[in-house]
Structure formats: structure tokens, C-alpha cells
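One structure is given below, encoded as C-alpha cells.
Missing here is one protein chain; the remaining ones are kept as they sit in the complex.
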Amino acid sequence: MADGSIKRIGVLTGGGDCPGLNAVLRAIAKSAINLFSWEVIGIEDGFDGLIDPSRNEPLTLDRVRGILPRGGTILGTTNRSNPFAYRAASDSTPIDLSEQVVKNIKKLGLDALIVIGGDGTLAIAQEFSGMGVRLVGIPKTIDNDLVGTDVTFGFDTAVVTATEAIDKLHTTAESHHRVMVLEVMGRNAGWIAIESGIAGGADIICIPEIPFRIESALAAISARDAAGSKFSIAVVAEGAMPEGGHPMRIDDGTTSPRYAGIGTWLGDQLASRTEHEVRITVLGHLQRGGSPSPFDRVLATRFGTEATRLVADGGFGQMVAYHGPDVESVPLADVVGTTKTVPPDGEHVQTARALGICLCD
Amino acid sequence: MADGSIKRIGVLTGGGDCPGLNAVLRAIAKSAINLFSWEVIGIEDGFDGLIDPSRNEPLTLDRVRGILPRGGTILGTTNRSNPFAYRAASDSTPIDLSEQVVKNIKKLGLDALIVIGGDGTLAIAQEFSGMGVRLVGIPKTIDNDLVGTDVTFGFDTAVVTATEAIDKLHTTAESHHRVMVLEVMGRNAGWIAIESGIAGGADIICIPEIPFRIESALAAISARDAAGSKFSIAVVAEGAMPEGGHPMRIDDGTTSPRYAGIGTWLGDQLASRTEHEVRITVLGHLQRGGSPSPFDRVLATRFGTEATRLVADGGFGQMVAYHGPDVESVPLADVVGTTKTVPPDGEHVQTARALGICLCD
Amino acid sequence: MADGSIKRIGVLTGGGDCPGLNAVLRAIAKSAINLFSWEVIGIEDGFDGLIDPSRNEPLTLDRVRGILPRGGTILGTTNRSNPFAYRAASDSTPIDLSEQVVKNIKKLGLDALIVIGGDGTLAIAQEFSGMGVRLVGIPKTIDNDLVGTDVTFGFDTAVVTATEAIDKLHTTAESHHRVMVLEVMGRNAGWIAIESGIAGGADIICIPEIPFRIESALAAISARDAAGSKFSIAVVAEGAMPEGGHPMRIDDGTTSPRYAGIGTWLGDQLASRTEHEVRITVLGHLQRGGSPSPFDRVLATRFGTEATRLVADGGFGQMVAYHGPDVESVPLADVVGTTKTVPPDGEHVQTARALGICLCD
Partner (left out) sequence: MADGSIKRIGVLTGGGDCPGLNAVLRAIAKSAINLFSWEVIGIEDGFDGLIDPSRNEPLTLDRVRGILPRGGTILGTTNRSNPFAYRAASDSTPIDLSEQVVKNIKKLGLDALIVIGGDGTLAIAQEFSGMGVRLVGIPKTIDNDLVGTDVTFGFDTAVVTATEAIDKLHTTAESHHRVMVLEVMGRNAGWIAIESGIAGGADIICIPEIPFRIESALAAISARDAAGSKFSIAVVAEGAMPEGGHPMRIDDGTTSPRYAGIGTWLGDQLASRTEHEVRITVLGHLQRGGSPSPFDRVLATRFGTEATRLVADGGFGQMVAYHGPDVESVPLADVVGTTKTVPPDGEHVQTARALGICLCD
């Protein structure tokens, strides 16, 4: 049933690292070797390893042994590289090296490619697909902002890390009658903020999808004070924005302007406008690290084996996807270029409101 | 939009305890009070608290404060009680106290009931629904064997606990060149075994859905020895059965005969038929305990708020359900009496086989 | 054997919160009630609850039930209050309310006091001891910088949290070939930095006791690059100082000048002077929170019961202390006013050097 013309495939990881990448690589190598006896070549550092054809290594059964529970990616990754607009240095003029990549794919004898990455990496993959490269995509994002799939690996682990942080801040908040602000990842989408906020029992949640008003947060804190709960926990996505904009806006020409240190800014506002001591924690890269949660290990493994089957079945230009409880596939073309955000009137937000959480609108 | 005739609802937890029950109770209390100003009465110890109308307590906002991250249920539970066939003691003749329950529901002024439980508890709920009791069900099972919902809270936490156990056994197995057998929960369904086995990188998985052959396990161990991996990890669901039956069968007249200590039995077989030392761990009740995982906290919270909305909308006789990524509802009648098992040819099993895991068939 | 004149004792927690405080409170209440039938009064918010004699609550067996595994302190705490120099607001002139405290102790009928706190709180306790208040101290510090005791509860939990953070940063560092900087607590003493740095396998550790040179850190990174390890992890105590001082010095008139955001400063330096991407994480209050580690729960419990015995034996003016593996006591007078720092030539530093860790001197 498998495509007999395939003998050797390449696999690469692009974009920010994410718990579960190694689990995917292991699943691809094991299933490709066990089911089809293919040779699997690991490309190093995303598409960089196809610009320079010497940067790769065989993914043998030995090489992938023991990597299932480990975070990160043994292949390396980068979130700066785009062969269609490659910059040798950050201030270089971008040049198009896409033809070189296509040549190197042939030179390396790769009959197909599996590309694991987020929106940026998959958009590049889709372009190569249009140039005739036979490839299959695997979605990867901490932020859960990819369309076409219910969820991807990495998100659950990030929510676990953020929720553990809220659990920890709770006791200090309560003991000191403080307001604790936690800034979590989510530049365009508030999934981590809203899920960890619900899971951790936050009192205030600010997400990019709902511009926030300081006055709402202040009112929520006052109401809690009045009810005898003299502390509050606020969870803020890094991309949350105050209504009407604010002076910390960083407009770098992309479609998604953002705000440096919104957690710090919000914390400072709350400190100056309440009687509470306020403490701010920026969770940062801790959300990307660590051993993947079992949920993410299983999902990553299912994605990896499904991608291998897709290659065998000739399902090129597709991306594997989770449509719970099944792993299926969707056209890459339907996925790239859009972002899955938290619906402001959706069930997550309604659930938060039902619990009495202040969304600050 | 809500049913104005409702002023006061009751809620109970039945069957074995499960991480997330307290999160459900908190969500019901908060949403019922915040959205509808209902009074919420917590019934103690499942239906027992409706047989004896003195066993209940108000679930106020104060009462549910701080319980989100805590395992178990503050209402208490029991997995022995059935008002339709009640036994005062384990050797008593069963009597039907269902009318008494219906009377007590009226006596307590409960305009509706939310019943949280597994297959047994929900079947009882369905019978009461047939007697005119206005109720809504919330599914709960560690084992993930309930139909009508992709998954329920508690399962993810159980898989986390089982996977952590496999991670721990791995290093001892490898250091001592041993075979380690881990028995996990799952009397009728192998979901915990197959998910934790995949997540933990097991070499052998035995599930109830696939009768196992010792010879297959022995062959898998030999093949690993030959390849230089002189240790193996076997994950066995408590309800796994050797092909053709075996002398440990416990036939207690139910539809699901089971085997006492199948993990121990399998371990003894492997010890006597290989050169390896074998060690057996029965994970048992550790799988039911502990703080719910963030996934389970969010799902339980969504179930609780959705059940409250269902009551308000008059959706009686329904059960809330997760059809990823949405929380919806299904008729209780469609759910009770069947069990969701691991499809022997389904994607989970195929993924395991692709990884080279021995399913022992 | 116990002092028969004691019927009722007070207990308070002062300074920053710390995992294990609740375990101490539980141990004091349980042992005082079980062994001596004393009444135990919990004073709220450190010495503030003795300035205002209405702020207290009985610590009954019921009240301390279930608090063992919970972080924080059910009594509340503050790190701003000193009855010898009390400020009603942050800009008020300080006034001496110590006599009022002594009167309130009598008014509340407290035959003795147990004071749980760090250097500041214990120094206040020692002053009250000099005024005739019968009290016993229990040391508390996340930073492990108290003399007279090998270690206190809270430190182990903080090191666990910091080490888990390093473990998480490791995979991102390696996958992206980055330099990751983690700033941990330790204004005067580098214990958390050096223990978590050793436990987490850091490459560079900066502690307050050893002024650091950027050039050393740069050389360490270069050496790793040359050896093929194209990533590095630096752990920096918040009180670490560059040799010769730097512009971020905050001289607030105390004996311990410090530097705002030394982790950020160091990270910026490394980013501008190497080819690596650098990411900075400030762990902050996460180190104070969470369930105490078993080590801390046991130590806190032993401290609490020993303090109760000390009160019974009339050992006033003493502080309980851990001289591994025993819990003993030392005079408060010998403890306050000095700080236990990491000896620059001691075994910890030598161990770090033996491992090849750069201390940046």
C-alpha cells in the first residue's frame, strides 16, 4: 500500500522549540524504519540544514533511543531562517535561496520531507510544496494558535508549567495580601492565559482578543477586598493590550503589534492605584522547556506516525491534525496565514465569566 | 433565558473518586450562584445522601474556596450504593428505596439534580430521570471507558501518574537489565495502559481488548536482548487476559470477568521463562489521587458550568460531553450500558505497533 | 517536666513567606495541645498582630488540619513591620510601639511566644527577649543565609524550583544554541544559585560572594563553543555584583547595596559580546511558593515540636537549629546580625570548580 518509490526521507524542526519535538522525531524514525524500511535523515537547524547540505545526520533507531521524554529537539532549530528571504546576518539584504534548497533535497536523495513547525515554518513548507517538493507538515506551537487542528503538542505542557506557577504564586499572594501578576506566552492568542488562568483559579485574565481596561481590574480587586479575599491573581498574555493603546506599543511593521512587558506595565498600574503590594513574574522561556506532558508525548507520537503514513500514501501538501479524538490531515493551504484566537464570546470566555473571573472588558 | 422556576439544586458525586470532582463542584456552585443566584446543596456520599435526607450541606462560595487543585470530593462518595437495590449491609437482601429518594428530593426542595459519576451512577440517574426527576449528568471515569464523550476529567491525571511510574521504572530496568511489569487500572478498557505505555516508551502493552499470549511477550524480550537492549518494560491493564483464559479468573456473575493480579501472574511467567530478573509494580489507587492535571481542571470546570447551563435551559436527561474542542451534551439514554474500549485495529493500537511495541497477540 | 505555669502561648510568622511555615504552625499546635494541653493563639501578620490585639485566632487542631502540604502561612505575614520603628504608612515617621506590644502580650494572656522569621524578625524577637518577653525563635529563610543552623526549611523547596527551571531551560538552550541566563534569589548569599547551579548542571554561576568579571563568562562560553557545546546556562544570584561596581547599583542606605536586574544586565552584556542569542529568566517569587518539599516539611515539623519543648523547658531566648542530623537550639543573641554566606574557598565553590563551572572570577 505504501509508495514503493520512497526509500529515504528528510525531517526538520523549525521555529521555537517546544516539548514533544523529540517525541515526534522518534515516532517518525521508528515508524518509517519499522513499517517501511526507509532511511530517515535529520536536517539540522530547520531549513538552514537544507541551505547547507552538510548539516544533517541519520535518524537511526539508536539515535532516537531515550529521547521521548526529553524537551527540545535533537536536530536543533531556529526561528530566524527563511530560504525565500535568507539573511546571512541580521542586517544583510535578504536573498532567495529556495532553488538551492530544492537542489539540496535532490542532492541528499530525499524522496520526501516531513516539516515540523509553526505558522512561519509551515508557510515556507507550503511554498516549497508549490515548487514541487513532496512534503508533509506537522503543526507545532506552544501558543495553540494554529488553525486546522484542535490542539498541538507543547501547549498542554506549557499550560502545566503556567498552572504550576499560578499554584505557587497563590500561597504568597494569600500570605502577604498581595496582587500577583503572571505574564504568560501568547502574542496573538490568549489560550495559555485563559486555560492556565481557569486551571489555576486566577481572579483576573487579560488576553489579546479582549482589550483590557485597568478600571475593570481595579474594580475586581476592590470587590475581592470587600468580600474579605485580600489578595488577587492576574494572568496576562504577553500580547494583551489596554483599550486605546498605550505608550509601550512596539510597531515593527508586522500585522501584530505588541507591547513590551505588558505584565510589568499592568503590575505597575495596579501597584500605584491600589493599597496592595504587587509582584510581577514573567514566566518566559520556562514555558517552552521541560519534559513533555504525557498528553503531548502521545499526541506528538501519533502525529509522527501519521505523518509517516501520509508520506507512504502520497498525501503530500497535507498537514497532520488533531480532530479529537482522531488524528487526521488537512491541506497545508487551508492552514497557513491565519491564526486561531480565543473567541471573545466563546465557551472558554463564558466559562471564565461564569466563575466570576474578570476579563477586564 | 434561564428557567425561572429553579431556585435550588442538588449535586452529588458517585462511584470511585477521581481527580477533578472538586473542580466540578466548585464550577457548579460558582456558576449557579453567579449566573442564576440559585442555592446549591451538596448531597453527601452519592445517593446515600438522598436516602438519608439529613446528609447534605450548602455549597456556598465560601465552601468551595480553595478546592480547585485538590483531588477527591468534599462531598464524599461511595461505589457500593444503589437506591434501586439498596443493601444496608453487604449481606443484606437488596430493597428498592427509589421512591424514598424521590420523596427526599422534594422534601429538600431540590428543583433539579446534577449527578456526577461513572457508568453505574449514571445508569441510576437515568432510572430516576425516567421517574420524573429533573437531572443532568456529568461523566466521570478514570478509565475513559464511557461512551458519548471523547474523554472525561481524571483520565489525564491517571495517565500522568502511570507515565511517571514508567519513567521511574525505566532507569531501574536499564541499570539492572531487568524486566519491569507495571499493572495499571482498566478493568474493561485499556486506555490508561495504551496511552501511558506510548507516553512512557513501554516495550510491551497488554490490554483487555486484545487477549495476550505469553509467547509473544517472550519473543519481544528476546528480540530486545538480541538487539542489545537487555531490559524491557511491560504495561498491563488490570483487566488484560491471557488467550484461552487462565486459572486466576474471578467469575462473580457480572458481565466482565476479571483476573486477580494479572500483573503479578504475568511477571511470574516472564521470570520463570527468561533469564531476566523481573519486578512487578501494581500502581493501584495512586492513579485516583493527587491534584488534577491542568487539562482535567479545565475540563471539569467546563463540565460543571455547562451542566449548570443545561439545568437552566431545561436540558434534563442529558449528560455533558466533550466533543473536542467543544463541550456539548448527549442524552443519558444513549450513554448508559455500553463501554468504550480500545479498538483493536484503531489508531492507538496501530501507532503502538508502528513504534515496535508488542501487543502480545 | 514541663513548665506548669504555661497555659497559653502565641505564635507568629514574620518576614517573607516561605514553604514550610504552615507545617511549623501545625507542629506547634499539635504538640502544644497533645503534649501539654496548652492553648495556642495565632497572631496575624507578624508583629502587626501584637500592635493591634484584636488580630489573632486560636490555632486549634481543627484549624491546622490539612495545612501541612500547603505553602504560605495561614497567619499572614509582612516584611515591613517593626514595632521598634513602626510606620503607619511608608512615608510616616517611625515610632516605637514596643511597649504596646509587651502590654498586648500580657493582655492576650500569652505566657510565651514562638516567633518564626528571618534575620529581621529574629532581631526584633531578640530585642523583645531583652525586655523580658519569654520567647523562642524558629529560623526561616529561603536564602539559607542565617547563621547558627545548617539550613532552614524553605531553602530545599527553593532549590527544587530553581533546579527545575534550569532543567527546563537546558533543552531550549541546546535546541537553539543559546545562552540562557537564570536569575535566582539571594541578595547577600549565593546558596540558591550555587546549589541549583550544581544540581542543574549550569556552566556559569555568579554569586554575591565572588564579584564577577564579564570576561570570564565570555571565555567560558567561547571554550564551550570551541568544544562543540554551542549553548551555555548561567545562574546568577540577584545580589551578584560585577567587579568594580556598575551603574545599576541601588544604594538605599542599608548595609547591603544591591543591583536591580543583574540577570538582565548580564544577559544584555553577553548578547552584545557573543554571537549567541541570549534569553533571560527572572525566577522571582516562584521560589517562595508551592508545596514544601518533604525535606522541608520534616524539618519544619521538627522545628515546631522542638520549639514547643523549648518553651516547656523554659529555654527562652533560644532559637531552634538544625545541626544535621539533629535538631538542637542556640542563643538568639549568637544568631542575629550576621549573615551566612558561601565561603569563596569552601567546598561548594571548589566542587563547582572541579566540575568545570565558571565562577567568573
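Letters A, B and C mark the chains in the order given here, with residues in each chain numbered from 1 onward.
Definition applied: a residue touches a chain if its C-beta (ideal position, glycine included) is under 8 Å from a C-beta of that chain, and two chains touch if they have at least 3 such contacts.
Worth saying up front: this structure is predicted, and the values here are computed from it rather than measured.
Peer 1: Could you list, sorted by label, every displayed chain in contact with the chain left out?
Peer 2: If we consider the entire complex, the absent chain touches B, C.
Peer 1: Which residue, B:60, B:172 or B:222, contacts the hidden chain when the whole complex is considered?
Peer 2: In the complete complex, the chain left out is touched by residue B:172.
Peer 1: Tell me which of C:105, C:146, C:160 or C:282 is the one touching the absent chain.
Peer 2: C:160
Peer 1: Tell me, which residues in subunit B touch the chain that this view leaves out?
Peer 2: Here the touching residues of subunit B are 16-17, 19, 21, 70-73, 76-79, 161, 164-165, 167-172, 174-177, 180, 279-282, 284-286, 288-290.
Peer 1: Where does subunit C touch the missing chain, residue by residue?
Peer 2: 27, 30-31, 34-35, 68-69, 150-151, 156, 159-160, 162-163, 167, 195-196, 198-201, 293-295, 297-298, 301-302, 305-306, 308, 322-327, 347-348, 350-351, 354-356
Keep this in mind: only the chains that are shown with their structure count from here on.
Peer 1: Looking at which chains touch, is this a line, ring, star, complete or other?
Peer 2: line
Peer 1: Averaging only over C-alpha atoms, locate the centres of subunit B and subunit C and give their separation in whole Å.
Peer 2: 42
Peer 1: Based only on mean CA positions, could you tell me how far subunit A sits from subunit B in angstrom?
Peer 2: The answer is 30 Å.
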